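One protein chain omitted, others in place.
Each chain carries a letter (A and B) given by its place in the written order, and its residues are counted from 1.
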Amino acid sequence: MKYIDEYRGERIVRSLAGQIARHARRPWQLMEICGGQTHTIMRYGLDELLPENIRLVHGPGCPVCVTPLEMVDKGIEIASRPGVTFVSYGDMLRVPGSRLDLFRVKAAGGDVRIVYSPMDAVKLARDRRDRRVVFFGIGFETTAPANAMAVWEARREGLSNFSMLVSLALTTPAIRLLLSSPKNLVQGFIGPGHVCTVTGYQEYESLSRDFQAPIVVAGFEPLDLLEAVSMLVKQLEEGRAEVENQYVRSVSYEGNVAAQRFVESVFEVSDRKWRGIGTIPGSGLRLRPEFARFDAEEVFDVGDFAAEEPAECISAEVLQGLKRPTDCPLFAGGCTPESPRGAPMVSAEGACAAYYHYRRHAAPGECSC
Amino acid sequence: MLTLSCAMPPAARDQVLLGHGSGGKMSSDLVRDVFLAAFHNPVLDRLDDQALVEINGVRLAFTTDSFVVKPLFFPGGDIGSLAVHGTVNDLAVGGARPLFISAAFILEEGFPLETLRRVVASLQRAAESAGVQVVTGDTKVVEKGSGDGLFINTSGLGLVAEDVRLSASRARPGDRVLLSGAIGDHGIAILAQREGLEFESTIRSDSAPLHTLAAAMLAASAGIRCMRDPTRGGLASTLNELAAQSHAGIEIDERAIPVREEVRGACELLGLDPLYVANEGKLAAIVEPAAAERVLAAMRHHTLGREAAIIGTVTEAHPGLVTMRTTVGPTRVVDMLAGDQLPRIC
Partner (left out) sequence: MCLAVPGKILETEQRDGNRIAKVQFGGIARQVYLNFVPEAQVGDYVMVHVGFAISRVDAGEAARTYRLLESMGLAEGEPGGAEPE
């Protein structure tokens, strides 16, 4: 497949690894923000190709993992109501709420469905006027334009039976928070290539400057990630702290302006709670007042939920890159994908799930990453 | 190892979920905890795809299967032909010559008779091609809303020659792992039709009877340790089962595993791993090293084995675990999935 296969070529991947090994004289700690990049690293074992002195930690870039527990509970509550067809991306089905998950709601008779695109949810609403179709609109900046279009289209067609449970988060404020933490040990960042495809990377310039940290926007194939690591190491060794773009085939400085404008016409910025981290000001999106009738929280009046995370789950520290999944006392014992204690064990690209699926045979501490 | 009480109340844990039918870890846990615990006996405990029993010196393979596929009709087959192929294949991988099957139909009230006739006709055609007879059956009707239109349960009976002794427990470090062809066709053919995930594809299910392929392999060499047909849960689940049952490790090479372009495209789009996608006309075999090339040649000689490949090796390292050398070099674990693999956007 074009623009995929050639970025998985072994020879170039190995020579990039060699280049990194030659340039990396000092120890460096790097973070990839995006869960999809974590997935690629673990699935191909890319961290094993890096020299010992380069350590990769994994950031909070998993919209599934950071969806607040209360939001999952709200979704479950709505999905359990009669006459509701609850539609979601596949990622959310197994995420544990306080008591249940969407799969169990389905087992109890709820009409819970998986779609690939939010427009498929709109189609369901169009075809089944007798059902109240609710779409679980999770995602980061990458997914916001599509979610916005779904609401726009529903309004255009007058689909009064459609609403969206909005759980959209913005990554840049989260990155800023990570960088400002006194516990932060990360020296260089691999930027989320698909978020930046939409947003561009101009916002990273002030981040890079304020915290003196190099940021390289990267794609998602093995070659992209290794090239980005190589670029970061080079900057760090040379004492530079700039923003660079590795993912030139998809990302431009300004990003997709048409998509950005469209998002602004449907959503507005709000404060938002991140599961495991807490409230980050200005880090979420909510529907503008003129779209209130498509806001599932308004339509269903679910009220407020107070939810408590299991005390033993260290996902907060894992999401901030302060601990490894293997540092958790529950890892692979009390917390597994079949009975997860926290979201990063359930999401396909949560750090804990990735470690569990791809790396479990390495004893804690033995992991070469 | 810490055991802590689960955050979820007992009621939520004491239910059957869709994941229990996925062929992954939840399925095997259910089998172990509920069925084996109740039924256990030496034949069942071997947990092969078929039961090998002996009556008055005659060796018979006996299997049962149920078919709940939706949609009922899909490119490359339907629930009727699938029912024959699935049953025949469970017998075939035990080295049996399939002879007789039963077919029991559970029909939902209101199900169109015309559709039933189509399914039955297809089932009969598949049985004829496979050289098996439907010798007994049953019909039940359930109230509207209690079933999914049509379920078919089968059982199958076949003869196993005296010198054929296949078992996962015979696998030894150094043995080679062979695969009869490209993976993921069936699962993707089904998914292409699924509401909310539809896409255009020419992919057809690989649903096919494997008994003549298996027979050709057994005729080529006595060095075959065991065979399996990777169905739901995909090749990864089957290899994990083999690793567990043989108490050995399995190492495979991603570069050796054939995958059709369409299956790759669909998997990339939906974020799926072909290793976990269902097949209905593929065979995996563990073969002693000296016999591997000969068996491979016999497979490639057969229409259902043209793309056969040696994909890995049995190892004494990491018993019970399957690892894979990835296309870019490093090795990673190929885990058993908990439940169904789900499409993802992240």
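One rule holds for everything that comes next: a contact is a pair of C-beta atoms (placed from the backbone, for glycine too) under 8 Å apart; a residue touches a chain by one contact, two chains touch by 3 or more.
Small disclaimer: the values here were computed from a predicted structure and weren't measured.
**Student:** Where the complex has a chain not shown, which of A:92, A:125, A:146 or A:213 is the residue touching it?
**Tutor:** A:146
**Student:** Return the single residue from B:137, B:173 or B:265 that touches the missing chain.
**Tutor:** B:265
**Student:** So one chain is hidden, and I want to know which residue out of A:116, A:189, A:211 or A:355 touches that hidden chain in the complete assembly.
**Tutor:** From the options A:116, A:189, A:211 or A:355, the contact with the absent chain belongs to A:116.
**Student:** Considering the whole complex, not just the chains shown, which residues of subunit A touch the missing one?
**Tutor:** Against the missing chain, subunit A presents residues 1-4, 6, 9, 11-12, 14-22, 34-36, 49-51, 61-63, 89, 116-120, 139-140, 142-143, 145-146, 149, 153, 156, 192-195, 197-198, 220, 223, 227, 248-252, 256, 258-259, 262, 349.
**Student:** Considering the whole complex, not just the chains shown, which residues of subunit B touch the missing one?
**Tutor:** So the residues of subunit B touching the missing chain come out as 192, 198-203, 260-266, 268-269, 271, 344-346.
To be clear about the criterion, only the chains that are shown with their structure count from here on.
**Student:** Could you state the distance in Å from the CA-based centre of subunit A to that of subunit B?
**Tutor:** Here subunit A and subunit B have centroids separated by 34 Å.
**Student:** Using the touch rule from the top, collect the residues of subunit A that touch subunit B in their complex.
**Tutor:** Interface residues on the subunit A side: 1, 4, 8-10, 13-14, 35-36, 42-46, 48-49, 62-64, 87, 89-91, 93-94, 96, 98-100, 103-104, 106-108, 113-116, 120-121, 124, 139, 143, 222, 310, 312, 329-330, 333-334, 336-339, 341, 347-349, 356-361.
**Student:** Along subunit B, where are the residues that touch subunit A in the complex?
**Tutor:** 1-4, 6-9, 12, 15-19, 25-26, 29, 195-197, 261, 264-265, 268-271, 318, 321, 323, 326-333, 335, 337-339, 342-346
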